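Complex shown without one protein chain; remaining protein chains in place.
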Amino acid sequence: MTDHTNDAQSTVLVIGGGVGGIKAAMDLSEARKDVLLVDKAAAIGGLMTQLDRTFPTNNCDLCTISPHLSAGAREQHIELMPLTEVTALAGDAGDFTVTLTSAPRYIDLDKCTACGECHKQYPECVRFYPGLDHRAPTCMRYPQATPQAFSIDMAACKDVDALVKVCPAGAIVVDDQEKEVTRRVSSIILAVGAELFDPGKLDHFGHGRYPNVVTGLEYERIMSASGPTLGNLVRPSDGQAPKRVAWIQCAGSRGINREDVSYCSSVCCMYALKEAIVTKERFQDDIETTIFFMDMRTFGKDYEAYYQRAKEQYNIRMVRCRPHSIVPDPGGQEMRISYATDEVSGMTTENFDMVVLSTGFRPAAHTVQLAETLGIALNTHQFVQSNHFEPVVTSRPGIYVCGVSEGPKDIPETMVQASAAACMAARHTDKALHDVEENDEYPPERDVFGEAPRIGVFVCDCGQNIGGAMDVEALVQESAKYPHVVHAEMAGHGCGQEALARMRRMIEEKKLNRVVVGACSPRTHEGLFQENLRKAGLNKYLLEIANIRDQNAWVHGGARELATAKGKKLIRMAVGAVAQAGPLREHTLPMNKDVLVLGGGVAGMNSALSLGDQGYKVFLAERTGRLGGLAAVIRRNLEGDDVRVYVAQLVERVQAHDNIEVITNAIVVDHSGMPGKFQTGFQIGPRMYYRQIEHGATVLATGALAHRPNQYLLGRHKAVMTQLDLDDLIEAQPDRIKDWECMVMIQCVGSRTAENPNCSRICCQTAIKNALRLTDLNPEMRVFVLYRDMRTYGFSEDAYIEARRRGVIFVRYEAEKTPQVTADGDRVTVQFDDPILGRPMEVSADCLGLSTGLIADDETTEDLAAIFHLNRTEDGHFLEDHVKLKPLDMSVPGFFVAGTAHSPRSIAESIAQAQGVAGRIQGLLSQDVINLGAVVARVDRDKCATCLVCVRACPYNVPFINEDRYSEIDPAKCHGCGTCAAECPAKAIQLSCFEDAPIMAKLEGLLERIA
Amino acid sequence: MNTDSVLEKVFKAGHIAVTGECGPPRGAMPDVVKEKAEKLRGYVDAVNVTDNQTAMVRMSSFAASLILQQMDLPPVMQMVCRDRNRLAMQADIIGAYSHGINTLLCLSGDHPHFGDHPMAAGVFDLDSIQLIQTVRKMRDEGKFQGGADIKGAPKMFVGAAANPFADPFELRVARLAKKVRAGVEFIQTQCIYNMDKFEQWMKGVRERELHKEVYIMAGVTPMKSVGAARYMKNKVPGMDVPDHLVERMAKTPKEKQPQEGIDICVETIQRLLSIEGVAGIHIMAIEWESAVPEIVERSGLYPRPQL
Amino acid sequence: MITAERKPLAEIIDYIDNCRRILLVGCNECVTVCAAGGRKEVAMLASAMQMDFMKRGKTVDIREMTLERQCEPEYVEELAPFIDQVDAVVSMACGCGVQEVVRRFRDKRVYPAVNTQFMGAAERPGVWAERCHGCGNCLLGLTGGICPIARCSKRLMNGPCGGSSKGKCEVSPEIDCVWQLIWDRLKELGIEDRYEEIILAKDWRTERGGGPRKIVREDLAQ
Partner (left out) sequence: MERFEPVIVAFCCHYCAYTAADMAGTMRLDYPANVKIVRVPCSGKVDPIHMMKALELGADGVLVAGCLEGDCHFKTGNVRAARRVAYVQQQLEEIGIEPERLAMVTMSAGMGTRFASIANEFTEQIRKLGPNPVAAVRKGQAAAEPVAQVN
């Protein structure tokens, strides 16, 4: 753990170490704000770490999340307090005093090196392995858990002193007590997530009674490689591979029964589809997968394509119904589901090997209690009450919320809110923008140029991890004989604080200028040891790590002398290589901290304001003549607030803000540079005069277009209008509505079709909003809504229930058989089939409202994508860097996307993205210099034959032939892959840190016969 | 008359000329030449003597032509640019003319790659068009290609080959024009199976009135078997054998295939004679000289004019 | 540029089988660009030779060097200090380089390690195709900038011959018929009629025919 001043004003408290809490902590630490991250569990990671594969990418989450976590622990700005809860809070925004109570871990974190000895011998009381074992919650959530530590369930421990003896590092603290500490923090982010509903209470499904009825998360763990069944899909009852698997949606959600909640948990449809696809893809594709659902709610970006692929490519069977019950089939192990569908009258029963209940989110009991402690309001569903136009703000100033604790949402939306919360919380810390230089903590770097190599070898035994598998002492004696080695010693737990301190002392005492550490994987610990060298005044690249744990001790446990011999060889290789290593400089450039925001809509304006308030200079460029974007024409949102008033205030605040310069009628014409040093050229105003803006980051908030396909007589009959027109009509001429007798709405007009395969996410909510306002004005009028899937996700489900209660008639239509509309004077008649009655219907309507949704502003995004080399999805929206974990960043560094330019979304969700982007940018621009790292390719001008091989081979088109006729590689652009070095026929290119000399030295070290 | 070549006489007399072909043996066997040539006597006006055909080493065309000349069967000596440089070519021309051989066919020649000496270096000092210019310069200006005077200039009647079926088709008429400009006096085409393409080529020739400046002899080759048909279709460069002919041969029973080949040949000749601009028929019955008499008779080209 | 391809290892080994010490010399110009004799290929051949010897129970001492350009006396001079410590020199330069080393070090056995091929251009990365024959009297002006001497199997100056089919040479489908390319090019330039102008017989004296050639620039020659 890092010790740093307990400076109240600069620390943000993040409660909850799930993926949302970690992202908020990471963003804050990137913006060089101190963070205190507390989690009631023994290790951070939360719910996502138990998921095997995540939609829509279907990749295993372990490698996408684990870098976050180990990076998280190492960040100097994050202090981690696991097994800790907030018990009291006082003070207000900018200066809170919080009381934190930590449960005893019975293990001293500084000493424990996760060697696993205690767990090996006392599995019953030492918590280590993740997975579905129903014992007490696991302590090490997953192999790369952070902190790398165990925890002990003392109550379950029968022989305490035996346990203490077994730990080689003496890390077990028997008399560990519950600790209470008070800390002063400037602001608080609540990211405690929520629990998954325990369907055991639903007696008609029998979860808990029948082993083959599992929840979505349990099925996830069964499929996961790090799960209890080590990744093979087997039926819990008899361990046989299932032939037929069924999913039942909305288990405990969207219901009115005893245990149900009324809202929709937004994610269950997607994770059910994913589990079905992965079942087919990774196991056998002959497993029959069936999903029982009411509405398939795949409303996220490209989620609709995921749904269609599930049906067409993986032929996952979709049954639209709400199953009645699950009972065991008397014959064998199978479960019998009985259900009724529109098409078939009477009950149908079907047998399945496994039934997965897609359970949704529930507010955890301790969250309700925590809210009380923090004094923040909860909404009717016990989730944290946020502001309609400020989605991460809670009822108490200075306290923000993100993730599922604010409401059910998927991981991308959680990450957006995390960044937004980080941005808002950072406001209260008074740390000036350009505070103390980063590297004053390190002593000046000693110049080792010209010195003969003096190598120090430090061999860890890492408790039993290495010590148990090989003769570490022999390794040290052998190392002493290797060339240039002037010092060799056992380092015990090398990554522990005392070992690091001792290493620093030896470097100074023995004037060492090279260090070899026989330890674990450089992938996780290289940074730690490099930093230690730097603290000892040595250039951090004069280090080589021999991976004698993960790639030796742990894999040759049985053969002690083979592991010892290999250990010697690995160190011999490292010694040979480090002798060739030279000190390396990291290239840096001054950072330009201004921000360019493209697009003056709600998203653009919010980004600009969030950044402006933090002291950043913002250029807000808008292609048209005025600010406001699409939101300017919207009158009300679902919650009933006046949008036009909100937008007007926003525009006024932007124009009055002295950090924001608004440029209208501005068209981007050229662009160059890299993050921290961009130049973008504009042609402005009617005379198109050219102006170039220098900036460090770019926000794309160019919005989307209201879709107006010419279908159903739109634009050809005055009674036919879009929901947008209707929204305006209701506000402008309420009396006209009073004499309406009947109104019909049609959903998915121009969305979820071949031309525009995407779902526009907001049309269902908009339709319901308008329907409710219509029935307010004219309770007698009849309102029909013809829909394909009602996608009122999250709390908007309540509005859908309210609409039904008021008698709005919802009729489903199939994509293949759309309603027919014919003009009838100044009315229109709409024909459609009613699936329940099973016969055609005809309705004469005063007005026909079409939910036409949004499509990408293809022309704008195409031009911008060309100028900025950005990539887009096929339908013209901008593509984010990682759909799951980096929804706001774009793959080109320094570029961010917010609002409907990313994908169709509501105003509140756009605002969350806008504030999130502001949070991300603060991280990017917090450094004063751009650090280009050291692993870059360098060309020896004398050897270069100007043969163009490197120019052609580089995957990033970096090398170019300069005027002096040799190849030049800009260190700012080189990604360090080394392809050019390996292809160069003149051997003119070396990749620093992986030059030929050290690699050859490793081979010679390994293969030399004479010792 | 520019030369005293029999072929020129026949053309100038307005008759349809007929020439045969005789491939010299791959050894010193003069009798084989005599025996092959004897079969053609009376049925053709002159006999082409190939020059290391398909780059396979054979008795030289000069030697075989000499044998024919001595049997007073007028030879058409073929000369390829592959095997000799311009010195050797001019020497052979003078040598041949000294023995009364007065008709020459200038060819580029197949690439050594196809023959029995793929490792040999192709000379290609001149190409066929430059050879035509050289022969005309020797005859009309009495000068060597190098410019020096020749005492006793050879008066060769100059011919060349033409392949209407090679790619690019649209260029093939222009290529003939180029040869005409170089001074060629008669042309023997590649053997014709694709009648439509040949007619299309002749239409182009007539448009440029080239048929008035050069005598065009249509080449034909009787097919001995369906195997021969397929071989020519796939293996011989620049050959265009339509599928319907191969099928026709494939349909005829084995033993009747030679006769069917001859029938096709005769039909082809009849149709060729009907094409305006065709001044002669060149029958390349390689290793099947015995079929020529029947072909010439049934084509109505017998007896040959005696001039 | 001049292109080359490394000789089969067996042939190189035959040359130096009885040697104990070898000087292996690469060249940093054309043979580097066509990946035949640059520093990398020198290291690869050295390793291959060493392994071949060791496989037969012998070892050989190989000194690796790569000169900037092996056809320049001053660069070849850089070998002088090492020449008498070796039994033979193996040069990975084109023919010009090998012979320059021979010219300088009369008494030393010098062997080629590559087969010099042709003057060519990079068709695409890793592929080089013949473009120029060095005939000494360029006729590209007459053929729309595409050379029949270097790129026609029969060097026809008034092609194409009867064997051209579908744009490919009768000799092999891998070889484009250059006269097809020329014809297409003339069409593109709209000067197809230039095709019928006869290119007269070539004076080969400017080419190899006139014997080994030399260029003398009076103003520069010392």
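Note that the chains are named A, B and C in the order they appear, and that numbering of residues resets to 1 at the start of each chain.
Following the convention adopted for this analysis, contacts are C-beta pairs under 8 Å (C-beta built on N, C-alpha and C of every residue); 3 or more make two chains touch, one makes a residue touch a chain.
What you are looking at is a predicted structure, and each value in this text was computed from that prediction instead of being measured.
Chemist: Wait, the hidden chain, what does it touch out of the ones we have here?
Modeler: Touch partners of the hidden chain, whole complex considered, are A, C.
Chemist: Which listed residue (C:A48, C:V102, C:A129 or C:I199) would be found touching the missing chain in the intact complex?
Modeler: Of the listed residues, the one touching the omitted chain is C:A48.
Chemist: Out of A:F283, A:Y442 or A:F994, which is the one that touches the chain we can't see?
Modeler: A:F994
Chemist: Which parts of chain C face the unshown chain closely enough to count as touching?
Modeler: 8-10, 40, 43-44, 47-48, 50-52, 54-55, 57-59
Chemist: In the whole complex, what residues of chain A lie against the chain that is missing from view?
Modeler: 60, 62-63, 143-144, 225, 521-524, 547, 549-559, 561-563, 565-566, 569-570, 573, 935, 953, 955, 975-979, 981-983, 991, 994, 996, 999-1000, 1002-1004, 1006-1011
Convention: only the chains that are shown with their structure count from here on.
Chemist: Per the definition at the top, count C-beta pairs in contact and tell me whether B-C or A-C has more.
Modeler: Answer to which pair has more contacts is B-C.
Chemist: Could you put a whole-Å number on the gap between the CA centroids of chain A and chain B?
Modeler: Comparing mean C-alpha positions, chain B is 81 Å from chain A.
Chemist: Can you name the residues of chain C that touch chain B in the complex?
Modeler: For chain C paired with chain B, touching residues are 153-167, 170-172, 177, 180, 183, 192, 195-196, 198, 200-201, 204.
Chemist: Provide the residue numbers of chain C that touch chain A in the complex, in ascending order.
Modeler: It comes out as residues 28-29, 32-33, 35, 38-41, 43, 66, 122, 125.
Chemist: For chain A, which residues are in contact with chain C within the complex?
Modeler: Contacts found on chain A: 943, 945, 947-949, 952-953, 984-988.
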